[in-house]
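All protein chains of the complex are present and in place, except for one that has been dropped.
Right after this comes subunit A.
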Amino acid sequence: MDVDSDSDISIFDDDNENSRNKTKGKGKTTDKRKKDKGKRKPKDQAYTWEANYTRSWETVQEDEAGSLQGAVEDWIARGRRKRHAHCFQSKNSAPSTAIRRTIIRHLVLIIDLSSSMMDRDMRPTRFGLTLQYAREFILEWFDQNPLGQMGVVGMRAGVGERVAEMSGNPQDVLKALSDRHKLEPTGDPSLQNAIEMARNSMNHLPTHSAREILIIFGSLTTCDPGNIHDTLAECIKNRIQISVVALAAEMKICRELCDKTGGQFGVALNEGHYKDLLFELVPPPAQRTVSRATGPGAPNPAADLMMMGFPTRLPDSSPPSLCVCHSDLRSDGFLCPRCLSKVCDVPTDCDVCGLMIVSSPHLARSYHHLFPVKPYVAITTFDNQSSQPDQQACHACARPFPTTVAQSTAEGMSPIGRYRCPECQQDFCSDCDVYIQNHLHCCPGCGK
């Protein structure tokens, strides 16, 4: 019980430095709970395995009436604030134009498979947890970046090991990670070998695509054959962005890799924070307007015209034929418009002529990053508009608004439960606000 009382104090400590412990605005209560668990970790208690069993349910504060409304609202409010912060950030960087984001991404995920991954400070082991999060990350990443491609490299026994080839199909990548016995951690990791391998696999890519490396690093040492700073210089030259999620502690070289290439660096405090750090890298990064010192003769390499093919889909009832990607006999598939070879799945690069084949929904799936919904404004007092007869229920889901003012609300929340679209001046309830901003990306009032 002593530990519990300590942890109450540390909650406030943690909130102050919330830049570290950002919430993900996801509609899952798991995140919330896990974060709470982490926040309970007192300062004097360094490692998870030294902690007592954490009673996560005791941190949730009930209000006088015994409901959890307050705790839930606080969590929603944090998501809202974060979204607003994002919006202002992008406004400052590009005042007049729409947000530019890198849509075509190429990512190599480097996973530490050294013996330090067998530590049990994260449960069940760092390795087990990493595999689980990596799978979730891959699914979410491909969902948000349908035109992206991903490869996986492992760091084991002093060498880099190609686990999955660069592929646009999440199932291929997941399949490579499915057999954990092939990935059993041993030996020391080598950052340089792994980065070199990742860099080589991205060398041929065109300049307009973003090249990124994400390293999940559990060790505190690296065992390199040469000077890693040379590798770093090469990465800067090739505009490869390196991000590191460290599981143990901050290493100077890791920090430097991220800072010099413009990536993000984070040390995971606990399981929930680990997931947050990883999932922060899912949305496409806002594009750096003027690329950093890359030498003259590179006129905005970020923008380019790409040739893409829109394939013909063969129906299930068409006569079966061999596909060029797996040499399987199957009926359905897509025909490359340039060479008429048959591929199983889009988006992909045609195996025969190298044309990028996409279908129009894949392009459309990225549009919401480019044309986001304006954040709704929380209404704090009853005004003229909110008393009109057609504004008595949420404009989207028709749930009636509360008529009383809530006693205590977190910052950024509306005490009367109304959120107004700045465009069409319609009011929405908080559930719809979260849903529209996070998932729907389209305002029901103005249809934009």
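Rule of thumb we're sticking to: a contact is a pair of C-beta atoms (placed from the backbone, for glycine too) under 8 Å apart; a residue touches a chain by one contact, two chains touch by 3 or more; residues count from 1.
Note that in this section contacts and distances are computed from a predicted model.
Only one chain is not pictured, and the protein name UniProt records for it, out of "COP9 signalosome complex subunit 3", "Geranylgeranyl transferase type-2 subunit beta", "General transcription and DNA repair factor IIH subunit TFB4" or "tRNA (adenine(58)-N(1))-methyltransferase non-catalytic subunit TRM6", is "General transcription and DNA repair factor IIH subunit TFB4". Of the candidate positions A:Gly160, A:Pro185, A:Gly309 or A:Gly417, contact with the hidden chain is made by A:Gly309. Residues 27-30, 32-33, 97-98, 100, 103-104, 208-209, 287, 299-319, 335, 337-338, 340, 355, 359-361, 363-368, 370-371, 394-399, 431-432, 435-436, 439-445, 447-448 of subunit A touch the missing chain (whole complex, contact as defined above).
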